[in-house]
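Missing here is one protein chain; the remaining ones are kept as they sit in the complex.
Chain naming follows the written order as A and B, and within any one chain the residues start at number 1.
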Amino acid sequence: MGDYKFAKEKLAEVLSSLKDYKVFAPVAVGDVFRFLQVDDPAKVTLEFANSNVPPKELMFPETETLFKYRLGQTDIEPEVPDAGDKRLVFGIRPCDALAYTIVDNLYNWDFPDPYYQNRRENTTLVGFACADPCSNCFCPSLGGGPASEKGLDAIMFDMGDTMYVKTLTDKGEAFAKAAGLESAGDAEKKAAEKQAEEALGKIGRSIDTKGIPEHLPSLYDHPFWEQFSDRCLSCGICTFLCPTCHCFDIQDEAEGFDARRARMWDTCMFSEYTLHTSGHNPRPTRKERTRNRISHKYSYFPEKFDVIACVGCGRCINYCPVNIDILDILEKSKQAEAKEAKTA
Amino acid sequence: MVDTKRLQEKAKEVLIRDDVRRLIGWKRGTYGFEAAPTVITDASQVDQLIFDATCVQNPASFISLEEKKPVPRGAEPDTRKIAVMVKGCDSRAIVQQLVEKAYGRDDVIVLGIPCRGVIDRRKAMKMFGDVTPGNVSLNGDKVAVEVGGEKKEVERGELLMDKCMRCRYPNPLVSDDLLGEEVEKWADDEFADVDEFEKMVPEEKWKYWEEQFSKCIRCYSCRNVCPMCYCVECVVTKMKPQWTRRSTDISENTAYHIQRAWHLAGRCIECNECQRVCPVDIPIMTLNRKLTRDVKDMFEYEPGVDAEAEPLLACYNPQDPEEYIM
Partner (left out) sequence: MSEEFEPNIVAFLCNWCSYAGADLAGTSRMHYLPNVKIIRVMCSGRVNPLFLLNALQQGADGVLISGCHPGDCHYLEGNYYARRRFMLMHKLLEHVGVDPGRVNMSWVSASEGAKFADVVKETVEKAKAAGPMDQFRRRQLNW
């Protein structure tokens, strides 16, 4: 594909020229960044590490109407809303784009989810490579990287005064054309490659995932889970901020005679998640739920889809109020397994 | 100053007792400016225990978090005690939980630690970046932080949590053992921030809160980290009847925050954990502190101070104030 560039100070102009797209980009909301629809391009910033709430909310929003109906109506034909305008996510980090490719597996599995699909097909992803990965990032361990191109239509590199843009797909090319980007030369390309290499070297944490999907189920009854679940608050922040967590609850809401069926994010960390109508709860304590979450991401999901449901973005580590560190859990699981193997 | 060795010795003493099931304290975090709470059951694990300005979490939240599993037939329930290490603000949670009879005084062993302040992670990251510090210590009105091999000293107010700058109870209000020397109260709390907020007219206030509540993703971390939110079934997740829908629009988000602030009226002990954990930086304490101040002014009541007191809304005074009542 092609190599392009634009001056960083022209960012607002570039975004304004994307008239055919609905553009989502990182905007500062107080001290925190979030991917929001851009109304004022001047508010978009590229000086950010990553958003707290992952851009998964752009593909599967926190609350989404599935269909509307009137109470008493007996012939409900749910209409999936049109995809609408073309969308563009500007500045998404490689880990979050990789997360979309992982979640695609699920939303295309036994039932192709039209709501998700429409958005996914309709969206161009313009990524933003990380020059300075955060201390808790470990994306290379999971097949990603600070400059990983997986799942992206184009990737940008911050070269100081200019942004170097490498297009990867036709959609990316269409974006470059629409934004009127000028061509970049070999110098920028080489500099970007160098930055990518240096960024990879800056990643401080890692985990060797070989064998983890296979050995986690064998540790089902192992007490090592308790050292983490004992301090888990079941708050759900890890799931809400995780770009690959995708569970949702479906509820009906009525206002007078108008009603809708909506889905909203749910979390396996709440005890109500598995509460049966009978009152029985197969995951009654935090031990079961913590064990389930890690096992789902690192064992059950890869068993079905051949990919670990984690991208190493580090948000769960950064925002867990009680410092439950997924890398710590995985390391301890390996130690537990080694001990079991010795005594076996 | 807290001597780590003494802390660990005391923990060991407590853990080898027959009548103690577990001990909750803090250990070194895996990164950054915050420690990690830890639950240990064996005296051999006491080496991990620490106490310094990174010990920001409230261990009192974990006492009620422990699930009560059904007891197998023929077996006796485990009635052993839980030992908890607490700072001044955390001890208020224990006192308030005792007031509400969440458990009995004999069910816990409180190891009190007089505290001179804890670090605000957000301030620290702005100041030092995304790093993990070495040694952290409080010296008078300065905080000394070892970063990248260098020792840096900053003013208390620039690095510690705002709550510490107005801490009225640095010494634990209930304890079986004090693991350090009592410290002087730093300042009195005049609730100046609440007064400042009240100067706004209703339209401005709503504009402010509408912006804040629109950010909310209803992760309920504020509720889960709160030591006073220990209901087995919470009103916000109740389905029959459903008070608050799960959709994240301004109506439900506002209702959720008002509900939670209301349920904390006369119970919030201002540990500020809710505000610390919020991933979208909603100023939750601005709501709670308003009620804390009004409860103090109207009913002369302060939660978490006197274990013999009655809960605020379980008692009344025939001379209670009656403004706005026709």
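The rule we apply is simple: a residue touches a chain if its C-beta (ideal position, glycine included) is under 8 Å from a C-beta of that chain, and two chains touch if they have at least 3 such contacts.
What you see is a predicted model, and the numbers here were worked out from it, not measured in a lab.
Peer 1: Where the complex has a chain not shown, which of B:Ile40, B:Cys115, B:Ala261 or B:Val277 is the residue touching it?
Peer 2: B:Ala261
Peer 1: In terms of residues, what is the contact footprint of the unshown chain on subunit B?
Peer 2: Residue positions of subunit B that touch the missing chain: 197-198, 202-210, 235, 243, 247, 249-252, 254-255, 258-259, 261-262, 265-266, 287, 290-291, 294-295, 298-299, 312-313, 316-318, 320-326.
Peer 1: Residue-wise, where is subunit A in contact with the chain that is not depicted?
Peer 2: 63, 65, 68, 255, 258, 260
Everything that follows uses one rule, which is that only the chains that are shown with their structure count from here on.
Peer 1: Could you state the distance in Å from the CA-based centre of subunit A to that of subunit B?
Peer 2: The computed centroid separation for subunit A versus subunit B comes out at 31 Å.
Peer 1: For the complex, which residues does subunit A have touching subunit B?
Peer 2: 29-32, 34, 49, 52-53, 62-63, 134-136, 227, 230-231, 233-237, 240-241, 249, 251, 253, 262, 264-265, 267, 270, 272, 284-286, 317-319, 321-325, 327-328
Peer 1: Quick check: in the complex, which residue numbers of subunit B touch subunit A?
Peer 2: Going through subunit B, the ones touching subunit A are 22, 29-32, 34-39, 57, 61-62, 65, 67, 69, 122, 130-132, 215, 217-221, 223-225, 237, 245-249, 273, 276-277, 279-281.
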